[in-house]
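All protein chains of the complex are present and in place, except for one that has been dropped.
Chain lettering (A and B) follows the sequence in which the chains are written, and residue indices restart at 1 in each chain.
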Amino acid sequence: MSDRKSSSLFDRQIVVGAIGDSLRKFDPRVQVRNPVMFVVEITALAVTVILVRNLIAGTREMAGFELQIALWLWFTVAFANFAEAMAEGRGKAQADNLRRTRTETQACVIRDGQEQRVPATSLRKGDVVMVRAGEVIPGDGEVIEGVAAVNEAAITGESAPVIRESGGDRSAVTGGTTVISDWIKVRISANPGETFLDRMIALVEGAERQKTPNEIALSILLSGLTIIFLLVCVSLFPFARYSGTLLSLPVLVALLVCLIPTTIGGLLSAIGIAGMDRLVRHNVLAMSGRAVEAAGDVDTLLLDKTGTITLGDRMASEFIPMPGVAIEELADAAQLASLADETPEGRSIVVLAKRQFNLRGRDLSQAQATFVPFSAQTRMSGVDLPGRIIRKGAGDQVAEFVRQNGGAIPPELDPAVERIARAGGTPLVVADQARVLGVIYLKDVIKDGIRERFARLHAMGLRTVMITGDNPLTAAAIARESGVNDFVAQATPETKLKIIREEQSQGKLVAMIGDGTNDAPALAQADVGIAMNAGTQAAREAGNMIDLDSNPTKIMEVVEIGKQLLITRGALTTFSIANDVAKYFAIIPAMFVVGYPELQALNIMHLATPQSAILSAVIFNALIIIALIPLALRGVQYRPLGAAAILSRNLLIYGVGGVIVPFIGIKIIDVLVTAAHLA
Amino acid sequence: MRSLFVAIRMTLVLTVLTGIIYPLAIAGAARLLFPWQSAGSLVMRGGRVAGSELIGQNFSAARYFHGRPSAAGDKGYDATSSSGSNLGPTNKVLIDTVRRRLRAVLETDPGSSPSRVPIDLVTASGSGLDPEISPAAAEMQVARVASARGLRQDVVERLVRENTRGRWLGVIGEPGVNVLMLNLALDDLAARN
Partner (left out) sequence: MLWNAIFQVGIFFALVTLLSVPVGLYMSRVFSGQKTFLDPVLCPIERAIYRLCGIRPATEMAWSEYAIAMLLFSAAGMLLLYGMERLQGVLPFNPQGLAGIAPDLAFNTAASFTTNTNWQAYAGETTVSYLTQMAGLAFHNFVSAAAGIAVAVAVIRGFVRRSARTIGNFWFDLVRATLWVLLPLCIVFALVLVWQGVPQNFDPYVHARTLEGAEQIIPQGPIASQEIIKELGTNGGGFFNANSAHPYENPTPLTNLIEMIAIFVISAGLTHTFGAMAGDRRQGWALFAAMTLLFVAGAGVSIWAEQRGNPQFSAMGLNQHATASQSGGNMEGKEVRFGIVDTALFATVTTDASCGAVNGMHDSFTPLGGFVPLLNMQIGEIIFGGVGSGLYGMLVMAVLAVFVAGLMVGRTPEYLGKKIEAREMKLAMFYVLIFPAVILLGAMAAVCVKAGLAGISNPGPHGFSQIFYAYTSAAANNGSALAGLSANSVFYNYTLAFAMLFGRFMMKIPALALAGSLGAKKSIPPSAGTFPTNGAVFVALLVGVILIVAALTFFPADALGPIVEHLALYSGKLY
């Protein structure tokens, strides 16, 4: 589903829709949710009323100025509305994509042993439906009977079908996906409108957005600042009167609106929606905004070794011949024994032999070869050729086999096996009847780039813990190679839960990713629990996020998105507050030009006239919201550096920059305003 | 309710401790260790108190060194109403007052120019009881005092030096001349002769 990832920031259709929405958002009942912008709207209304009153009364000398102030105040509200509408519009586009998976389908529900056809929307939690090849699965649920190949492209974008079967870790199915072969019975696990997808749609559309804890705390700060500046402006009127200046309401309002944190106030909800949106672009569904925020706070990451740190399968990496055996002979025998072995390990042996010794796979159908598959009893596999019986398998079993054939075990075998185990690998001994040929080193292959990813995580201050069922020796070797901070070997499913509780008792936030049913308790306990879409229904219900791609490394992106969200908020708050300095220098001298002409010394921007100064500050204040919409939607660029380094960098850009930028901006606007004879 | 009684009892106990015992104990120790200072650094002349070394007095006669302008009380140097002028820097009254003082100083000690008049001689002190003037301010008045008393200038200058307090450890504070002690020294000199 590539279109989900590539829509440009200002898609025409979204922009047009957003303009319409931003007009609707002038409704005070909507605005009151955002105290900062609500104040702006009220003041805009007040200035408009005064303007009209003055026009009627015939005092027109300031009408042009007042009209412009009023207009720009309305624009300020409109721009903030537009930012939110843009974020919602982009979210809606995402939601439509998601929703497309939910075309009106018929479901074949089994009630009282009878199959009935009903609309999918009428299904309730607990209903059992039958889905046959070619049909769309009508809702999220769990396979209770049958095996089927399911195409999940609708939600994952991956076109290769996956197997879904009852029991085990592959029993969960998602509404909107299609059964391609066979049939399954599915127990529906969510009422319509309550599925994961539904919740996600609501979140990205901003319809049911609840403020996250951090948003609430930030809103308190912004409201507090707004009250302070209200007091400042209200008290300024009598102070000015004492000083011989009678301030007009539009001028006071201009000061007020410039001072209260409109920039962040106008962009706050857009930032939040955009954060959810970014998550969806990474094919992750979150239950709540709170979960995304928590992701930024994560201290400890629990990672399964298999699939996350290592590729799921072991690969042959080295042939170790016994004394007196040529390495080519060993490779040849190993390859022969593996030709029919369709396991990834088997294939990797064939490939290694081919690569190292240019041994090509041979067609052995004429050579009267009989393949012996791996069985739990023998714990060996191999091939019988005329005059040769080649076996590969675990050390003990193959040694037994050699002894039965009257052979002796070379003393070099044990050390070789030991060395491989110690290095985190799996030794596979190869024998031909009575001769031990050597050992194949099956290696747990660390995923490409995993070291770098860990370095990145550690730089962010996260601690990574690898969970594996391997013995401590092997686990330690892999931990060393991958660069993970810590590991827990011989872990049982309960181990994860225990570790999470331990970390949490120290006040840390823990994230984990899981798929199996036995991961469910740990996923539920973790602060950020990401369930893989391919996992069980139990796991999906326990977590607070679902990764549609079922990619275990996705957790890292989730953490970065969480951090980016918080950084963007902080950066724009800082910027917004820092802006006030320049606005004071523009407005204060202009306000008191009559009573205290000496204050012109503070007009360090040399703004042309008092009116143009005030107007320029107000215009800047409005335009900066528009200018920052892309930043709010994309998020501040995140770099995995230490906290102090990130902070210094962002303080420099958004703090110091926030002080400087408006000086330049207001001056430019003043030049334009003056040139256009607007003031 | 219990807390209220605790609060009241605590108030009374600490009042006795910090409000009665502590100052009485300090007073007792002070009288023992530093009897003169604890009693106000009073200077006696002819069996009666002539003032305190630390509290400035009005001097207007030509034979005395003059202290700084004082805003304490109507006539200045009223020790029961210590105060500065509290005139703000842009107050016309302040500027006019300083201008008037400057004129007066130049009349009393002719032969000087405004730029040589030390600022402390034309500005009111913070307490209105400043016992000191700057050495420069004393220097300015030497000729007048010497001639009014018929003394050689170097004799007066020596007395000024003897009554000059330097900076503490040569660094802290500003040097000053104690006007009362200097004038007492002049009177004592006159009495001896």
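Note that in this section contacts are C-beta pairs under 8 Å (C-beta built on N, C-alpha and C of every residue); 3 or more make two chains touch, one makes a residue touch a chain.
All figures in this text were calculated on a predicted structure; none of them were measured in a lab.
**Student:** Among A:Leu221, A:Ala326, A:Ala408 or A:Ile664, which one is in touch with the chain left out?
**Tutor:** Answering carefully, the residue with contact to the hidden chain is A:Leu221.
**Student:** Tell me which of A:Ile588, A:Ala627 or A:Ile660 is the one touching the absent chain.
**Tutor:** Residue touching the chain left out of view: A:Ile588.
**Student:** Of the residues in chain B, which ones touch the absent chain?
**Tutor:** 2-15, 17-20, 22-23, 25-27, 29-31, 33-34, 37-42, 48-61, 64, 68, 72, 77-92, 94-95, 98-99, 102, 113-120, 122-137, 139, 165, 167-168, 171-176, 180, 183-184, 187
**Student:** For chain A, which residues lie in contact with the unshown chain of the complex?
**Tutor:** The list for chain A reads 213-214, 216-218, 220-221, 223-224, 227-229, 231-232, 234-236, 238-243, 255, 259, 293, 296-297, 299, 458-463, 506-509, 562-564, 566-567, 569-571, 573-574, 577-578, 580-581, 584, 588, 592, 596, 598-599, 601-602, 638, 642-644, 646-648, 650-651, 654-655.
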